[in-house]
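Just one protein chain is left out here, and the rest sit where they should.
Let's look at chain A:
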Amino acid sequence: MTLSTIRNNPAKQKKVKTKKQKAIAATCAVAFWLLVWHVVSLCVGSELVLVSPVKVVQTLFTVIFDPDFLKTVWYSAARILGGFFTALTLGTVLGWVASRFWVVETLLRPITAAIKATPVASFIILVLLWFSGKNLSVIISMLMVFPVIYMNVLEGIRSADEELLEMAQVFRLSVSKKLLYIYLPAVAPFFVSACSVSLGLCWKSGIAAEVIGTPDGSIGAVFYQAKIFLQTSELLAWTVVVVAVSVAFEKLFMLLLRLVLKKLKMEDVLNGKRA
């Protein structure tokens, strides 16, 4: 059999899975690990050490139907997302300014490097010393997100096509046209990927901050209580809630970003189609 006949033989070709098949496969994988978890929890035989997934689901319903559930989620979400949007604005503006003025970039370089390298626990303790625990998660999630957004915006601006910028200079394009037609398509892929990374990061760091700062009425305080009273099922049920809220917000935010790009007829930017 020659190489070409092997290539042309459909039976030998790698099968391309449909979306439905992929979804079924993913569901089966999750079901498999839930089963493993259940079996291990039965073997361990102690809900304190390893609670079963069935018990977690039961607790999850108790948590969701608690009258204070939405209030608790809102308390944490408002602060964590507040930190995210503050970092988004600050990172974008400073990224743009730093791309124009090297002094600003030089000044910000050690700051961003320090934020990236410092353990989040150090920041949490420092912020607790300087401010109240109430707004701790705002500051911590902002600190974690800012370097990611700032560096990606800066990188995106620098990746703008030099030849197009020269064309803009020759044809005397206004600043707004340059922003919209040259810089925005260059920054968009960097910005979208930075947002995707940051949204997970802000929830992780925000909840970690709340666990240490334990502001009343926050998800972090519930986590802390669960730890004190050894309520493993409650801890895991709230973890599911945090993951669900984080993923839902990420999906919603990314959808809105894509809609904005579609409105600007730049949806191809994210597919890497460039001239």
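Just so we're on the same page, a residue touches a chain if its C-beta (ideal position, glycine included) is under 8 Å from a C-beta of that chain, and two chains touch if they have at least 3 such contacts; residues count from 1.
Throughout what follows, contacts and distances are computed from a predicted model.
Asker: For the chain that's not shown, choose its UniProt protein name out of "Exodeoxyribonuclease 7 small subunit", "Pyridoxal 5'-phosphate synthase subunit PdxS", "ATP-binding cassette domain-containing protein" or "Helicase protein".
Answerer: Answer from the UniProt record of the missing subunit chain: "ATP-binding cassette domain-containing protein".
Asker: From the listed residues A:Cys43, A:Ala117, A:Val170 or A:Ile228, report the one that touches the chain absent from this view.
Answerer: Touches the omitted chain: A:Val170.
Asker: So one chain is hidden, and I want to know which residue out of A:Phe85, A:Tyr181 or A:Phe249 touches that hidden chain in the complete assembly.
Answerer: For the chain that is not drawn, the touching residue is A:Tyr181.
Asker: Under the stated touch rule, tell me which residues of chain A contact the chain that is not displayed.
Answerer: Counting only chain A, the missing chain is touched by 163-164, 166-167, 169-173, 177, 181-182, 185, 265-266, 268-269, 273-275.
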